[in-house]
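With one protein chain withheld, the remaining protein chains of the complex are depicted in position.
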Amino acid sequence: MTALLTLEGITKTYPGVIANADISFQIQPGEIHALLGENGAGKSTLVKTIYGLVRPDRGSMRLNGAPFAPSEPRAARAAGVAMVFQHFSLFEALSVAENVGLGMESPPPMRDLAQRIRDVSQTYGLPLDPGRRVGDLSAGERQRVEIVRCLLQDPRLLIMDEPTSVLTPQEAEVLFATLRKLSAEGAAILYISHKLDEIRALCEAATILRGGRVVGQCDPRETSAADLAERMVGTQITASQARPSALGAALLTVTDLSLLPATQFGTALRQISLEVRAGEILGIGGVAGNGQDELLGALSGERLSALGTVTLGGQDLSRAGPDARRRAGLLAAPEERLGHAAAPDMSLTENAALTGVSRKGLARRGFLRWGAARSFAQEVIDRFDVRTPGAGATARSLSGGNLQKFVIGREVLQAPRVLVVNQPTWGVDAAAAAAIRQALMDLAAGGAGVVVISQDLDELLAVSDRFTALNEGRLSPPRPASEMTVDRIGLMLGGAGDLEPAHV
Amino acid sequence: MDLSVISPTLLIASLMVAATPILLAAIGEMVVEKAGVLNLGVEGMMIMGAVMGFIAAHETGGVWLGFAAAALAGAVMALLFGVLTQFLLSNQVATGLALTLFGLGLSALLGQGYVGIKVDSLARLDMGVLSDLPFVGRVVFSHDPMVYVSLALCLGVWAFLRFSRAGLILRAVGESHDAAHALGYNVRRVRLLAIAFGGACAGLGGAYLSLVRVPQWTDGMTAGAGWIALAIVVFASWRAERVLIGAYLFGGIAVLQLNLQTAGARIPVEVLSAAPYLMTILVLVLISRRAGRAGQAPADLGKPFHPAS
Partner (left out) sequence: MIALERRVAPSRAWQAIAPLLAVLLTMFAGGIMFAALGTDPFEAIRTIFWDPIFGEFAWYFRGQLLIKAGPLILIAVGLAMGFRAGIWNIGAEGQYIMGAICGAAAGLAFYPSESALIFPMMIAFGALGGFAWAMIPALLRIRFGTNEILVSLMLVYVAENVLASAAVSWLRNPDAVGFPGSRNLSRWDAAANPELIAGTGAHWGVLLAVLVVVAAQIFLTRHLMGFHIRLTGAAPLAAAFAGVRPARLVVFCLGLAGALAGLAGLFEVTGPAGQISIDFASGYGFTAIIVAFLGRLNPIGILLAGMLMALTYVGGDNVATNLGLPIAAISAFQGMLLFFLLALDVLANFRLRRSIGRRQAVTSGASPSRSVEDAPLGGAAE
């Protein structure tokens, strides 16, 4: 039988980076094929090549035996290749039907299109209203828009880039059912992920990438998760050290915090209440877009809330800005490293001063002490093993993992009473992620309170003492992490946390 | 003051004429902004249209050739902006300002031999029975053709954005250039076409000033009309039908203050001359109050696009 897609020696280099080196593998018709690798392993570049967004320096592809070299996505779509993106491919201000139409080669008139969207979404169990504005949809619904957009073109190969990162475990099950149905109908699926469990549950073949090269091919159903992980990461990762949990008094108390969204398509926070005690890590899970950024903003002081809603050790900080909160000991590290936690084109010294001014005494009578700021930056670099030529390097020049270590280190070294972090290891290599988690646990062990907002459930289960979840801007009642199972977490993420009898 | 001098018929009729240059420029700029590009050089493109249109009309004797030259000049100026902002990724605000400063200077240079000369203007259309209708005929059906061209353009842009696939792609590019790029649309090409269209419209608007409204060439004759067009796009929340309303509202104020001046109102001339600008500020404030900070602006308005990002 002819392979559906054959890759031979695909190579793509960027200055200083080899994204793909001599990659060859095959995808059979109707196969669900996993592309497995860490962040930075070259998965995205490879699928962009298949989809015609990137052209390889060397190598060739064959689709159904015929040479395949799409010069643009349009050509790839015409050949039967469709792709569901992880980010950036929907238009919030446009309707579902318009979004679907934009992804099709020759869309039917809008009225017919709406009907076809309804048909397809019914067939595959993905309910969608074609007339709604995409900006008003949840993350899971948005993904359906993308999938329906692909399905309407009867693809022979469907590429899915980290599709479950925006789904609850239950929603993910629905997606898997859809994918199996598609595969049974003869469409091949190239499934990109770094989540081993779902790959073992779903895929029939896997290609593992590391550092831009193929380091292994296997049948994931017959390979252990530990084996897969070791091939993917290359080295064994030491598990984070457990720590004694001696909980102290309540430090940060949030009471009935409600906030309207700051942007048109943002999420409102609804009556959020939580308490963080000294020495504890509170994990907040949730699918992307359920109010994580908004909650961080409300705690960091970027958004102010009603009096009495945010207090730290009895001091009301609800109306205090970021600087005043830092003085009081409430520190934060937002999700977006470049542009939010750090200014990309400024030096690490300047970025150290960005949050360190007050607690590190980097200013005197309004004038900055650049020498002191440089020492502080250097201290962060040394203590957190940030790989960079020096404190004068710009934030942009650092790799994701190194910049994240710098950002977290900058806050940790200011000795916070409470530290709030959002997605602390998002897009970070395994070694850096382990270091960051360890730093957070050490901080808590030292008597500080830590809030970790994350979409990575494994991470939350590994570090948190108590666990809660955000769903559409509401926070479920926290539970001890030891009581949590994936099913229970799934219910909490879906907003059903209250359905269980409360026993806290 | 003798208010009876002001005839409502004439007022409304001249309102349409006064609004036409701004309407042309604003509808063009709206398309540009819908594609996600903020071109602050409208004033510069308008004045270049005014001078090139005047020169072409004077040299060839053809008013329509004048308008064609004006559209071309506006588009060329706009493409200068387009190349700088889309290929060389220069700051859109700074480049737009540069375009205005450059256009004002260059137009004065080109037009120096043409100050004070007259050209044949456009004749009013005679629509037979329609033009003879009482009031309505005078107000609506006896203007020069460009007034109707501007209205048609407005309608065309409305339909284009609402119903056509190309219009959908243009809106998509303005909403999220990354998403449009990921789907394989050529963001730059769409934006350059929109920029050129906007420039041509601004050029036509400028030529309407120098060939019909005034009709003469004087240095800096656009007197902020391009900026007012920009304000009207904001006022209109990026919708064609509201651009029309905004332009006619503004035309009304401009005409009314002129009428009050000639009627000998006991208001200082300077207050009346400043009125359109003050009104624009007032309207901007009311709009921003209602719409909040972001309003209905295309999400990627003014953001630079580098395909690899």
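Going by the order they are written in, the chains are A and B; count residues from 1 in each one.
Note that in this section a contact is a pair of C-beta atoms (placed from the backbone, for glycine too) under 8 Å apart; a residue touches a chain by one contact, two chains touch by 3 or more.
No experiment lies behind these values; they were computed from the predicted model shown.
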(request) Give me the visible chains that the unshown chain touches, in label order. (result) A, B
(message) For the chain not shown, which residue from B:15, B:40, B:168 or B:299 touches it across the whole complex?
(response) B:40
(message) Tell me which of A:276, A:310, A:341 or A:418 is the one touching the absent chain.
(response) A:341
(message) If I consider the whole complex, including the chain that's not displayed, which of A:57, A:105, A:136 or A:154 touches that chain?
(response) A:57
(message) Considering the whole complex, not just the chains shown, which residues of chain B touch the missing one?
(response) 40, 80, 84, 88-91, 93-95, 97-99, 101-109, 112, 181, 186, 188-189, 219, 223-224, 227-228, 230-231, 234, 268-271, 273-274, 277-278, 280-281, 284-285, 288-289, 292-293, 306-309
(request) Would you write out the residues of chain A that touch the absent chain, in ascending order? (result) 12, 14-20, 39-45, 53-60, 67, 69-72, 75, 212, 300-302, 321-324, 326, 332, 334, 336, 339-346, 350, 353-355, 357, 363, 366-368, 370, 393-394, 396-397, 399-400, 427
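Quick note on the criterion: only the chains that are shown with their structure count from here on.
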(request) Please report how many Å separate the Cα centroid of chain A from that of chain B, as a whole number. (result) 45
(message) Quick check on the complex: what are the chain A residues that touch chain B?
(response) 52-53, 72-74, 76-77, 85, 87-94, 98, 101-103, 107, 263-264
(message) Applying the document's contact rule, which stretches of chain B touch chain A when the two form their complex?
(response) 165, 168-169, 171-172, 175-176, 178-185, 294, 298-299
